[in-house]
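Here the complex is missing one protein chain, while the rest keep their positions.
Moving on, here comes chain A:
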Amino acid sequence: RGPAGRGMAAAAFERRVVRRAAEHHYLRVRLELPDGGARPNAAQFKQLVVTALRELHGEVGAALPVDILTYEEKTLSAILRVISSGLVKLWSALTLLGFYQNRRCAFRVLQTSPFLLALSGNSRELVLD
């Protein structure tokens, strides 16, 4: 940190450089159910994600540590966290999932980032006056 000396307007700053790749990746996803019907709750949503992984990547895929950090039942959108080495498996599994309880469904991945903070702002939905 820069020293804040007396009488000097020194800006105290700290610079951190992280060379290592991040451990986790965060995805903001939305589930689309075009045919309507009952909405899944958080546990059923997690079950759906694990089922998608199991279909495409087997038991090894289903054992991937995936966490649902937030879930909104009204909009069916969630923030998922997955270990970085499993990002490709998770994303491909979500892409290829076609059915939830015999109804058509689709996962839309809205944002993804190795930093959770980056998901708070979305320049695609930015409205400029």
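Following the convention adopted for this analysis, a contact is a pair of C-beta atoms (placed from the backbone, for glycine too) under 8 Å apart; a residue touches a chain by one contact, two chains touch by 3 or more; residues count from 1.
Operating definition for what follows: contacts and distances are computed from a predicted model.
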Quiz item: Can you tell which of "Cell cycle control protein", "Transcription factor IIIB 50 kDa subunit", "Vacuolar-sorting protein SNF8" or "Ribonuclease P/MRP protein subunit POP5" UniProt lists for the chain that's not drawn?
Solution: "Ribonuclease P/MRP protein subunit POP5"
Quiz item: Which residue among A:P40, A:G61 or A:G86 touches the omitted chain?
Solution: A:G61
Exercise. Go through chain A and note every residue touching the omitted chain.
Key: 53-61, 92
